[in-house]
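Shown next, in structure tokens, is the structure this report addresses.
Other chains dropped; remaining ones untouched in position.
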Amino acid sequence: MFFHVKELQYHAKPERPDPVYARKLQEVLGGHFGEITVAMQYMFQGINCRADMKYRDLLLDTAAEELAHVEMLATMIARLLDGAPIADQEDMAKDPLIRDIMGGMNPQHVIVSGLGAMPADAVGNPWTAKYTISSGNLLADFRDNLSKESQGRLQVVRLYELASDPGIKDMLSFLIARDTMHQNQWIAAIAELEAREGVVVPATFPRELEKQQVSYTFYNFSAGEASRMGRWAHGPSMDGLGMFNYVAQPPAYGEKAYLHPAPLQVHDTIPAPGGPNMPLQGPLHPPMK
Amino acid sequence: MFFHVKELQYHAKPERPDPVYARKLQEVLGGHFGEITVAMQYMFQGINCRADMKYRDLLLDTAAEELAHVEMLATMIARLLDGAPIADQEDMAKDPLIRDIMGGMNPQHVIVSGLGAMPADAVGNPWTAKYTISSGNLLADFRDNLSKESQGRLQVVRLYELASDPGIKDMLSFLIARDTMHQNQWIAAIAELEAREGVVVPATFPRELEKQQVSYTFYNFSAGEASRMGRWAHGPSMDGLGMFNYVAQPPAYGEKAYLHPAPLQVHDTIPAPGGPNMPLQGPLHPPMK
Amino acid sequence: MFFHVKELQYHAKPERPDPVYARKLQEVLGGHFGEITVAMQYMFQGINCRADMKYRDLLLDTAAEELAHVEMLATMIARLLDGAPIADQEDMAKDPLIRDIMGGMNPQHVIVSGLGAMPADAVGNPWTAKYTISSGNLLADFRDNLSKESQGRLQVVRLYELASDPGIKDMLSFLIARDTMHQNQWIAAIAELEAREGVVVPATFPRELEKQQVSYTFYNFSAGEASRMGRWAHGPSMDGLGMFNYVAQPPAYGEKAYLHPAPLQVHDTIPAPGGPNMPLQGPLHPPMK
């Protein structure tokens, strides 16, 4: 169960309205790496957690904090919209400043949300659960959490660079610091799990069942060998179980691809008789019926 | 530019058709962590790369390999569909085996693709570029690449467990090994960048601008303190720049949230006069016009 | 801010696993009228609320309860998945019961979520914020809330009819009762606002600016007049401000539609000279440049 308290985790008060900036700020509320994503992701990982209770708790604690960030950002956006132009725009357009606002803001902030925040990104794509990752394998999931906090902090930092309002900057400096913690936190949790399981996910698949000859090979699928210069091309592999090697001209292990003609009832194109598709001697598998 | 050769990178030949398995296999072709995702992601990261040439080459080499995996998986799926029931189903339904196939396969594999693979996942969601991450910050992006290879290998392993056909298992054992390499490869590249920049992304944001008091604090937003038991709750932070600390009862730094009434032209609900919304003394910012 | 407690609001324990039912139950977790929708909708309406504090509180209280329902449903789904077939399926398919499970369950529940609930509906469409309504006009929004609780209770009731497990039925009977309350609650809040404002949304638009001649007219756009038999076709209008009237043969107030040819640089098709598009005497508006 969740309980709400009315105080915000941190201040969300701009010095003055700025509907153009409000549109940009939507990215870290309702975009791919916005607060809705991490709140939902940690909530699903936590509820679905079949492993140690401390991980479940870690996830749900952080999910709850991200809900507080949703609240802060949405509040900030609503306040930035206080000054949006909402009346006869021809009249207003005589003022160049208002004209710029009309050009740069999201018109849905007036027409659809009535000066409220939307669960959408900076160009208006609605948030989607396609962003939410929860696999049941915590090492895989924590790596995604670290990815999301890295992209998320990067975006908040870019928004900080674009801002001039001290109230906005103050709130973003808080979110940036929390993202510093969250990156550290997932690195710590990853380190615990890697120490327990090893670095390759999933750790539980028997190594002898994979085609180990190619488990540490870098294939150079291009002209030129600039890719030979990195750590991934030589030396012991990162999991400590093999040696990286670099293949400048990758071989094809398979043969030329071809497919059998489709049965007539599928109404695919039938190859011309005697044509170059003909080496094939009838269907590999007799079609069922 | 890209060039094609007709041989497959590895064999993609099942022993017998299996349209039900074909549906499941779509997940690692056209799902969130399928081969289309990594091909497109590495291609965009590579083309957009503004950093060292070796990283650009690393990305485009791997992108090209992932295109070969798209080809292998799509070929395998088309071959598994060779035996799909494609005629009067009432007639066929007398055979319980065929009845099971009809229940478990994706009907679009006949109606839409004519026994061909589709750029979609195991339940038919078409692939979307929402899956593709490319931020220009390579440490952030490589972390996402590692996440994608971790989730990807996990899914291929699960499909291996569900398979019985030796031809399918053979191909999957190759893909699992390549994912072992790709996880190792991104771990290696991440290690290089972390050594150069530090572990918090982005490394270029001045630390004094973030609210450092909360950069290493874990907030316990729940009843119970199971989350105190992990590495993230005590000891030096993973970036080596602070000490983790655990706050059992997180404070609110902000005040109660409220918003100004909207101007009349927005036609939002106006608060009742004298009501509990009234402490607010008029609009904070005079609305523009 | 939000806080979490570890107890569920109500029991979510099936008597036995049932992966096929788990797929169906996803509808009321991650579908259009599932718990994620109402949680997000009430949260955004509450945070964006510019009206009376009691409505903001009403919305956020209910949002928090819906988060508890997300938790209950996701837990139930994960438990129903405990028995999903997760190994060599050919082998298992000799058991007809398991064969039915494999046919009817969502394969992503194994491959993608690892026996966890997903933020998606019964056929696998991921949840989207397109479902979330928040306009700033509370009467409009509460009507949508009532719609969502009506559709939601309807779907839970249908799922109840499809269930046989006493544990599932017990949990659903709790959710059905809560939906009874939530329908009652929004009806009550709507009644308050209608008493204050009138029934037509938005109430604040001056009536003399709308084309009042057609404000209470029912147009019969079909052959036959069955639609004449309802309350909407005669008597005083529901807002008490007019009389319904029924027009059996609706007139066209406008003229035939036509458009000017496009400027050449747009490369639209140009009408043939002297052709039937020609009555038009040159462009109505000279194209800009």
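Note that the chains take the letters A, B and C in the order they are written out, and that residue 1 is the start of every chain.
Definition applied: contacts are C-beta pairs under 8 Å (C-beta built on N, C-alpha and C of every residue); 3 or more make two chains touch, one makes a residue touch a chain.
Since the structure is predicted, the reported quantities are computational estimates derived from the model, not experimental observations.
Engineer: Please state the number of copies in the whole complex; 3 are the ones shown in place.
Structural biologist: Result for the total copy count in the complex: 6.
In this section, only the chains that are shown with their structure count from here on.
Engineer: Report the chain whose mean Cα position is at the greatest distance from that of chain A.
Structural biologist: If we average the C-alpha coordinates per chain, C ends up farthest from chain A.
Engineer: Between chain A and chain B, two touching copies, which fits better, same or different residues at the interface, with half of the numbers shared as the threshold?
Structural biologist: Looking at both copies, the contact residues mostly coincide.
Engineer: What's the distance between the Cα centroids of chain A and chain B, rounded to whole Å?
Structural biologist: Result: the chain centres lie 6 Å from each other.
Engineer: Counting only residues that touch at least 2 other chains, which ones in chain A make the list?
Structural biologist: Within chain A, the residues that touch at least two other chains are 5-9, 57, 60-61, 64, 68, 71, 75, 78, 114-115, 128, 130, 135, 137.
Engineer: Quick check: in the complex, which residue numbers of chain A touch chain C?
Structural biologist: The touching residues are 1-9, 30, 36, 40, 43-44, 47-48, 50, 57, 60-61, 63-64, 67-68, 70-71, 74-75, 78, 112-120, 126-130, 132, 134-137.
Engineer: Which residues, counting only chain B, touch chain C once they are in their complex?
Structural biologist: It is residues 20-21, 23-24, 27, 31-32, 100, 103-104, 121-125, 154-155, 158-159, 161-165, 221-224, 250, 252, 257-262, 264, 266-272, 275-277 of chain B that touch chain C.
Engineer: What does chain A use to touch chain B in their complex?
Structural biologist: Touch residues, chain A against chain B: 5-12, 16-17, 32, 53-58, 60-62, 64-65, 68, 71-72, 75, 78-79, 82-87, 91-92, 98, 101, 110, 114-115, 128, 130-131, 133, 135, 137, 139-140, 143-144, 146-147, 150-151, 153-154, 157, 160, 173-174, 176-178, 180-181, 183-185, 187-189, 191-192, 199-202, 205, 209-222, 224-227, 229-232, 237-239, 244, 250, 252-257, 259-260, 262-263, 265-268, 283-289.
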